[in-house]
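Worksheet: one structure, shown below.
Note that this is a trimmed complex: some chains were dropped, and none of the rest were shifted.
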Amino acid sequence: MSNTLSFVRTEMLPQKTPPASSVGLQGWLRENLFSSVGNSILTLLTLGFLALILSNILPWVLFGIWDAGSLTECRAMFAERYADGREYACWAVVTDRWDQLIFGYSFGNLHEGLYWRPIVGLALILLALSPILYPNLPRGLYIATAASIFLYPWLIWGGSIWGPLTLALCIIAAVFAYRAVAKEVSSLIAIPASLLVLGVLVFFAMSPVSSGLNAVAPIELQPVPSREISGFVLSITIGIVAIVASLPIAVFLALGRQSNLFIVNKLSTGFIEIIRGVPLITLIFVATILLKYFLPSSVNLDPVVAVMVLVTLFTAAYIAEVIRGGLAALPKGQYEAADALGLTYWQAQRQIILPQALKISIPGIVSNFISVFKDTTLVSIVALNDPLGISNAIRSNSDWNGIVWELYGFIAIVFWIFCFSMSRYSMSLERKLQTGHR
Amino acid sequence: MSDMTSPPKQSFKFSMLLYDSRYRGITIQIFVLVMVLGSLGWLAGNAATNLAALGKPLRFDFLGDTASYDISQRLIDYKSTDSHGRAVLVGLLNTLLVAFMGCVAATILGVIGGVLRLSNNWLVSRLVAVYVEIFRNIPVLLWIFVCMFTITAIAPQPRDFRGDNATASMLLNDSVAVTNRGIYLPEPLFSRPLGDLNLGIFNMSIELLVLLVVLFGGVYAARWNNARANRIQVETGDRPDTTWANVAIIVVPLLAALLAMGFHIGKPELKGFNFKGGVNMSAPLIGLWLGLTLYTTTYIIEAVRSGIQSVSKGQSEAAFALGLRPGRTMSLVILPQALRVIIPQLISQYLNLTKNSSLAVAIGYMDLVSTLGGITLNQTGREMEAILMLMAIYLTISLLISAGMNWYNTRVKLVER
Amino acid sequence: STLDDIKARGKINCGVTEGTLGFSSRDAEGKHGGFDVEFCRALGAAIFNDTEAVEYVELSSKNRFTALSAGQVDLLYRTTTWTFSRDVDLKTTFVGINYYDGQGFMVPKDLGVASAKELEGATVCIETGTTTELNLADFFRANGMTYEPLPVGGTTEAKAFFEEGACDVYTTDASALAGVRASLKAPDSYIILPEIVSKEPLGPTVRHGDDQWADIVRWVQNALVAAEEHGVTSANVAELSKGTENPSINRLLGAEGSLGEMLGLDNDYAARAIAAVGNYGEIFEKTIGESTPIGLPRGLNALWTEGGLQYSPPFR
Amino acid sequence: MQVSKEVAIEIVNMNKWYGQFHVLRDINLTVHKGERIVIAGPSGSGKSTMIRCINRLEEHQQGSIIVDGTELTSDLKNIDKIRSEVGMCFQHFNLFPHLTILENCTLAPIWVRKVPKKEAEETAMHFLEKVKIPDQANKFPGQLSGGQQQRVAIARSLCMKPRIMLFDEPTSALDPEMIKEVLDTMIELAEEGMTMLCVTHEMGFARQVANRVIFMDQGQIVEQNEPEEFFNNPKSERTKLFLSQILGH
């Protein structure tokens, strides 16, 4: 039987093109939409469903009116155009109240001509974030990062520039104090010492120095009271303050929770778990209602600032968990190598551990940032004028009384654009971290 | 051979607190503890002074005062002459109700969505992806508002059901009414009622109790029957058909009990301004439930997707090669492994949903925040007590949920490995 | 003290409603206006001689008292009813009544309801954190009726629900009801039922414990009422404050005595306030009076001399 | 080694494309019952794809595959029937990590063949003994060494008592010692007369066990012959080149 089995190909077969049914549009359709009877039914059902939804929504969106002064005007225009009495979206409310929705009362109506401040602020923040988000950019941009931390609040709240600047000076002084003490005495004493220096400077030296400087060289922006900060500027400001201020806190909490010092560990764990165990709205209540009680009666607490503080703590607890994950992902060998080279605990953290842990954590941090940004809408419940709060105010005005979908739609779209692009960014980052070791 | 001096005997020196690794930790901890306790003490001291200055010392006796407000959606009896404490209980139960409903619905939709997301039908999987991207990138509070307003604006008013030229009608043989104030469902009624069992805080209807006992008894018996069938299968290879026996075991006693108590369905009827009778799910409840569900579903879809994708393709190929059908492959091979990834994510989504249910306060669903942190707080002015209680209750719920789910999680893990 | 804080700040933080047409609402530019707002402006004029020296803090019924006690605002001019427990238990101090009101009901006309007694089983939109919420429970209980409360957080929301028919009845202070009705899409298809089921004396509220500040708020408001009693208007106040025959007017306007200084203000504080916003009657007419879309009659809020209840204690 | 005249697998003019890429070109192959075939060829030549087509883990687009008299179409019933008759042993084992070794082996018999559990376990233990790891039955796959896992994979597919076995490079991931163990197991099976298709480059195995060696390149069968002939007297240039590499290596 051996010969029947033997076979030799003398000439190699060339590549042939596949049958039409398996390639091109037809192949794609067959494979992806109509691969079986069940699948075809599913496809048809889905198409029907899509058609139903879109036929209901699209005309409403597309045939809307962009130019009118009030809902009544809109209605009149619809009545004029469509005899059958159909109504479509009255987008005019967005054009009419665009300023308020985006810039709020603060930079919109009340203080006209101040639009540039939040815009410059936001640009500054984007510039500041760029070296963190895209590590390939020149490191020099970190200076922008540091500067924007002080400039952004100044642009938003206004007042004298010397306030934030002297605060920055105080912090620099504290850092020098830390270095000096750490060198002369011990790094352990240096931390409380530098905190003490910072406290003393901030409480006693800051305001005389800054007002003195302001007297010499008055560089001032028109002050804007916190409660007038509203619209998307408020959401963005709360979001940015929360994320920037929470990061260092989160790092310490995460290190604390990873630490094998019993008390430090338990305190960090307790704090994180308590914050994560309660809804954000209760923390916002604490900020707007209770915080005042916990401070000396002489302190005049700004509600917007109070909300920012609590939202920051909230974010910090969540980000701490993300960073803890990053820390846990580092092999033990990294700690040992740092030890063996003689680095101290803080040197090891700063040079070796945190740079790696934070890098792994960035996607998680970004998704937390998205959450915080979405959660800023909760402040409308305590009567701060975030976009939802503004939408209420707009509707309480007789011009736009009764308009709902258009406002919600607009706010939703703006949030969506922000959040979607951030989530795409974090996904691309994740992909980059997975591939290529660097 | 050593020419070294023997090691110096160390006695305790003050500097050891800083430089000795044994004591250094203690120093740091004491420092931190003092700082933390100090600041806590400072805060508490301020609070005590401020409250005393206002004449509002920390006391919880306001919970015993008459609430004097009404709550429409409630699981237990409550009237405006009851105490604030009871109003808080009503609110807590409402929170648990919507959280439970939300978790169940989001899980069902999320699992379906997660599977559809991985469907080989391009259109379906894209559609689910679009749904996920739309719903989770917009704040949940906005969704809750949108759902609430959709209901109030689109569903008919009760009066549209009235009269000869009614513009709306009830569904399912006149037993379900969908209105913009809520959905009215038929309710079970008993013509030979057994009364209520007083449980102190609330009354439990005995009919319900009887039905539950019968049901659980039936299920238990059916499980025993299955176990018997398994035994037989293991011994002989043939499995006796248990389907009908099981149906009978569960259904027959239940029907008997229902008949004995004179069960009939009470349909909601339009009386006066509103539908009367039946079970009512108020519009805020539905709005909140929908909003939370639609939002949380997106996260569960992603969890399910990532869970299933974490099981390598080789696993399903191996199952196919062994001749297992796709359904079996899913239930015997893929899901048990995917659950390991899915469950922890589910836990945190359940927690998030429960916490997000506190947004009820924005649309007037009388949950814990709306009662304790809302009307009660407002009418009594006990901010400190109310908010601290609020946080403590949520913390407890969160800890219980995560403890329960972690227990389940470790069980699942143990089965695997 | 509160006054010192205010002076240091340069602004009065005045708590007003989030939008009750006539009492306080924002116009398209975001500026506040309304009956309550005028009183805040009067305070600004009295203290700083600047009606713009006021920050308006919009508060919902729910969070107004916490905002007050948390120091977020210096006072409430926020259609707030003076009640025993608010005065005594909530540790706030009511310093006057700028509007005598009562709770009313509004229903769609085509419901065919003529009296609140016919509302058995109705769904009622009710703002949480208000006296009306409690009154409502009392009213239905007293009349042996049932209802379904639909609690809402603010007027805007309530209006939306009411217009969509999510509730049959909208209840709140009758004055606010008038404003709400005026702002509905089709005001004429709604009626306000005749029953007034409660007393709602609305007035300014301050924190417990700062009598000087309470006095200022009290007497600025009284000055506006007294001005109407004496016929002092924004038009003639400049003229009259130079001195008149009437010693009462002179003391009120600071031409005689030093009442203002006793308050810790300037002597012409009342004159400045009247000049800026007008007397009580003027305020009423320009914000909620019959010539406005709100169209409220003076009624109980006429001067006592004209059969109303508005009455200022003597300035001496 | 007896080869019957009955046909176990018949592949006629089979073509398969991945997108535009023509992976399998005009494959014609008849396998008789009891035959043992070794498939060799350079990486990417389509060996895996071909045997995966035989139990329909991949779909072919042209031509026909008939297994045990049943043609492979998209008819689910046929697919199920064929899959329960054809055992497959994967290069990477693909054991179910959440099940014990014994459960891995009894899963398919219980759910597909509806064998009583006890009987299924007996069969499983029988095959586990055959591959010399009965003592590992209650461990989980993660607790076994690579060679042991490979043997479990073989045992698992045998528990279905397939008439045809497909092996995809069953030894590529193992060290020499383990390779020997696994091949010994397979040789034992071969001696019991099972139809086998085995993708491997272990030429020792091919010499010792195969009835036929098939050499593939660029998606086509380039040469097939008895092992002796194939190794000693390859006909095509391509085969010669390949063999020189393998044997020299």
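Order of writing sets the labels: A, B, C and D. Residues in every chain begin at 1.
By our rule, contacts are C-beta pairs under 8 Å (C-beta built on N, C-alpha and C of every residue); 3 or more make two chains touch, one makes a residue touch a chain.
No experiment lies behind these values; they were computed from the predicted model shown.
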Composition of the entire complex, counting every copy that the file contains: A x1, B x1, C x1, D x2
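Keep this in mind: only the chains that are shown with their structure count from here on.
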Shared chain contacts [subunit A and subunit D, defined touch]: B
Most heavily contacting chain pair (counted by C-beta pairs in contact): A-B
From subunit D, the most remote chain by mean C-alpha position: C
Inter-centroid spacing, subunit C versus subunit A (mean Cα positions, whole Å): 41
Rounded Å distance between subunit B and subunit D, as computed from the means of their C-alpha atoms: 50
Separation of subunit A from subunit B, taking each centre as the mean of its C-alpha atoms, in whole Å: 28
Shared interface positions of subunit A, touching two or more other chains: 289, 292-293, 381, 404
Junction residues of subunit C, two or more chains touched: 66, 153, 157, 160
Topology of the chain contact graph, where touching chains are joined (line, ring, star, complete, other): other
All touching chain pairs, where touch follows the definition stated at the start: A-B, A-C, A-D, B-C, B-D
Residues of subunit A that touch subunit B when the two form their complex: 31-33, 35, 39, 42-43, 46-47, 50, 186, 188-189, 192, 261-264, 267, 273-274, 276-282, 285-286, 289-290, 292-297, 370, 374-375, 377-378, 380-381, 388, 404-405, 408, 411-412, 415-416, 419-420, 423
Contact footprint of subunit C on subunit A as seen in their complex: 96, 100, 105, 108-110, 225, 227, 288-289, 292-293, 300-301, 303, 381-383, 385, 392-393, 395-399, 401-402, 404
Subunit C residues touching subunit B - in the complex, by the definition given at the top: 61-62, 65-66, 69, 85, 89-91, 111, 119-123, 128-129, 133-134, 136-138, 141, 147-153, 157, 160-161, 164-168, 208-209
